[in-house]
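As you look at this complex, bear in mind that one protein chain is not there, while each of the others sits in place.
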Amino acid sequence: MAHVTIEWTANLEGQMDVEALMSLVAADMRERADGVFPVGGIRVRAFRVDDYVIADNACADDAFINLDVKMGAGRSPEFRQRYFDALFARITGFLQPLSESRPLALSMYVKEAEGWKHNTIHDRLKKAS
Amino acid sequence: MAHVTIEWTANLEGQMDVEALMSLVAADMRERADGVFPVGGIRVRAFRVDDYVIADNACADDAFINLDVKMGAGRSPEFRQRYFDALFARITGFLQPLSESRPLALSMYVKEAEGWKHNTIHDRLKKAS
Partner (left out) sequence: MAHVTIEWTANLEGQMDVEALMSLVAADMRERADGVFPVGGIRVRAFRVDDYVIADNACADDAFINLDVKMGAGRSPEFRQRYFDALFARITGFLQPLSESRPLALSMYVKEAEGWKHNTIHDRLKKAS
């Protein structure tokens, strides 16, 4: 599984394509991760952050985009480094026009977790294939 | 203490009773956890997820419900396994009509943490008892 949560500050409204960013991340996990993330377990969501204080609280243009990734345990450190280096490079590239035009803090964190699950999306995907 | 955060995708609006799900979790922690979770420290919240991409991004009916639980450190692995197995079974039962009628990814994660606290709900509960 892979859970991704994207936070983005409200002062980016109209200047970034949230849907496109979510789709980029989901597609990357489907197509460029050597099958490590089962398709039916990919869940990306985004939240607009309306209330925030950044840095010295002196610049209304300061913005941030933060990604938190949670994936199942057991992937090798090598995979983790290589895959997320590449993913972050693609995200940075996608957001380059934005980060060049204004002060923007872009960040991504990855953690592992094992939990409980009951997922009927896998059945939907099997029927579709 | 026990913090629970429930995320649910907006395409479930009108099809699930969020209040009932939160109440089920809180009641379960009060009544079926051998007193492990002090009542005054139980805090369950739910967020509707309006922006999301799921799986192959091909089915508007795909939905997810995710629960993140944070509890104090020190509970035994046996308690943790037994209690959360049972809790997840009850949640799965409560949501069965939903997960049988559409593709739904249901998940729950549990982690431990110790923090700082100042809680006057305990006083309210003592006065009430």
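We just call them A and B in the order they show up, numbering each chain from 1.
The working rule: a contact is a pair of C-beta atoms (placed from the backbone, for glycine too) under 8 Å apart; a residue touches a chain by one contact, two chains touch by 3 or more.
Note that the coordinates shown come from a computational prediction; the quantities given were computed from them, not determined experimentally.
**Q** Quickly run down the residues of chain A that touch the omitted chain.
**A** 7, 9, 47, 49, 51-59, 61-62, 64, 66, 84-85, 88, 92, 99-100, 102-111
**Q** Considering the whole complex, not just the chains shown, which residues of chain B touch the missing one?
**A** 1, 3, 18-19, 22-23, 25-27, 30, 39-47, 70, 113-121, 123-125, 128
One rule holds in what follows: only the chains that are shown with their structure count from here on.
**Q** State, to the nearest whole Å, the distance from the C-alpha centre of chain A to the C-alpha centre of chain B.
**A** Comparing mean C-alpha positions, chain B is 23 Å from chain A.
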